[in-house]
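Missing here: one protein chain of the complex. Every other protein chain is in place.
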Amino acid sequence: MNRDLALLIGILVSLFAALLLWIFYATLVGDPVARLGPLALEQLPASGVSHPVTAVLLNYRAYDTLLELAVLLVALLGIWSLGPAPSGFRPAGPALTVLANWILPLAILTSGYLLWVGGHAPGGAFQAGALLGSAGVLLRLAGHERAGLPAEAAQRWLVVAGVAVFLMVGLLLAAFGEGFLTYPKAVAKWLILLIETAATLAIGATLAAAYVGGRPPGIRSPCPSSESPSSGNPSSGHARS
Amino acid sequence: MSMPAVFLALALLLLVTMTAGLLRIVIGPSPADRMMAAQLLGTSGIGVLVLLASALEMPALIDVGLIFALLAAVSVTAFTRRRIDQD
Amino acid sequence: MNAAFLYGSAGILLFALGLWSFLVHEPLLRKLIGFNIMGSGVFHLFIAVAHNGDGAAPDPVPHALVLTGIVVAVSATALALALNSRLEAAAAKASDAEAGSRGAPERAPSSAHHLRWPSQ
């Protein structure tokens, strides 16, 4: 890209930023508008959890979270459709082995803690899932080719678990006469915990699998002369997912 | 000076030292220098978070420090590891 | 109000910086860094707007939006990097083939593009 064009783009972007700043300032000094925050805090006792962010994510805006899990799944399917994963890392030396042996159990424990604490304090499925995913990254860096995830078939079940449990709860509620994802107050806490547990596992597995960067490496089969098994017969993969 | 103000002042001091350490990330010169500076950022960040947790009365910030401590090793590991097929 | 404006402006500044970098720089990794900084600017603006002054409870709705946004952003980054590595592998292969055919000028032009390496 030549220099003049870069400068021109810079000037245009600065003008755009100045416009945004002016709008932001006008919004701040203008009349206060009705916001959703007070409403969210007011309805908190009816939501089944006592932490407002979790209530927004899993109760008021549950549709949004469901579709967001679907977006994660689509991103992973995109990565898997690009072909087999690149090769893994060399086996870990003694120092990294000890480090991984210390950090992995702690990460799993902390992720369970974050999941549980999400009901009444900052924490929840996304943080716990991200932590699990990072633990998977560390495991892959330490030489585990599949980032600690199970074999391909089980991995597919794991990554759809979030969306599947979410949908199942919603459909069951609809079948019992409540609205789709409208939790009855008595069981709201447990339904949210169920969905969050599945979502944590799914987010962790999805992020770790996304780091692997391709279809899950399995046992390496000797290369056949015609086509590799992973690229052949695409319908079998779809049937299982 | 009240206790929260003392904590905040200490956090400010740590923040200034972290900013000084960040210069090492910017000027380098070797990638290892940059990586070590990023690690230093994570370590002092835990200190700032714990102090802020007391100063702002938000105990959840200690959990953020916990995550920092757990995952500090991941990026430096990613920096040093080699793949099977690399020489 | 004051702190909200200070932090919100920083978010807008980050957004503009990321947008500029995304538009101007060629390599995909730099574009991705710009893109992520752009997203962080938006998230930062949301968090600044949610902040209701020190001591008051912040607005939980923007927090929830940002929380999902962060995870989506990282999965999009992973997808982009995976696509990029396939693209680079394909490009390396193509340039390899080209170099191979140029490396054998004495061959007949009709067969040159079939043979990637003269020894075989």
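Odds and ends about this structure:
As written, the chains take the letters A, B and C, and residue 1 is the first residue of each chain.
Rule of thumb we're sticking to: a residue touches a chain if its C-beta (ideal position, glycine included) is under 8 Å from a C-beta of that chain, and two chains touch if they have at least 3 such contacts.
We adopt the following convention: contacts and distances are computed from a predicted model.
Note on the omitted subunit: UniProt lists it as "MrpA C-terminal/MbhD domain-containing protein", one of the names in "Carbon monoxide dehydrogenase", "MrpA C-terminal/MbhD domain-containing protein", "4Fe-4S ferredoxin" or "Nucleoside-binding protein".
Considering the whole complex, the hidden chain is in touch with A, B, C.
Within the entire complex, the positions of chain A that touch the omitted partner chain are 53, 82-87, 114, 122-124, 126-127, 130-131, 133-135, 137-138, 141, 207-208, 210-211, 213-214, 217, 220, 223-228, 230-231. Take chain B: the residues that touch the chain left off the picture are 2, 4-5, 8-9, 11-12, 15-16, 18-19, 22, 25-26, 28, 31, 34-35, 37-38, 41-42, 45, 48-49, 52, 56, 58, 60-61, 63-64, 67-68, 71-72, 74-75, 77-79, 83, 85-87. In the full complex, chain C makes contact with the omitted chain through residues 3, 6-7, 10, 13-14, 17-18, 20-21, 25, 27, 29-30, 32-34, 36-37, 40, 43-44, 47-48, 50-51, 54, 58, 63, 66-67, 70-71, 74, 77-78, 81, 84-86, 88-89, 92-93, 96-97, 99-100, 114-117, 120.
Definition applied: only the chains that are shown with their structure count from here on.
Viewed as a network of touching protein chains, the structure reduces to a simple linear path. Each of A-C and A-B has its own count of C-beta contacts, and the greater count is at A-C.
One simple way to say how far apart two chains are is to compare their mean CA positions; for chain A and chain B this gives 25 Å. Our note on geometry: chain A versus chain C, Cα centroid distance of 19 Å, whole angstroms. Residues of chain B in contact with two or more other chains: none. Contact of a single residue of chain A with at least two other chains is seen at positions 86, 127. On the side of chain A, the complex with chain B involves touching residues 86-90, 96, 99, 103, 106-107, 110, 114, 117, 121-123, 127, 131, 134, 137-138, 141-142. Partner chain A is touched in their complex by these residues of chain B: 59-60, 63, 66-67, 70-71, 73-74, 77-78, 81-85. On chain C, the positions that touch chain A within their shared complex are 1, 4-5, 8-9, 12-13, 15-16, 19-20, 23-26, 45, 50, 52, 57-61, 63-65, 67-68, 70-72, 74-76, 78-79, 81-83, 85-86.
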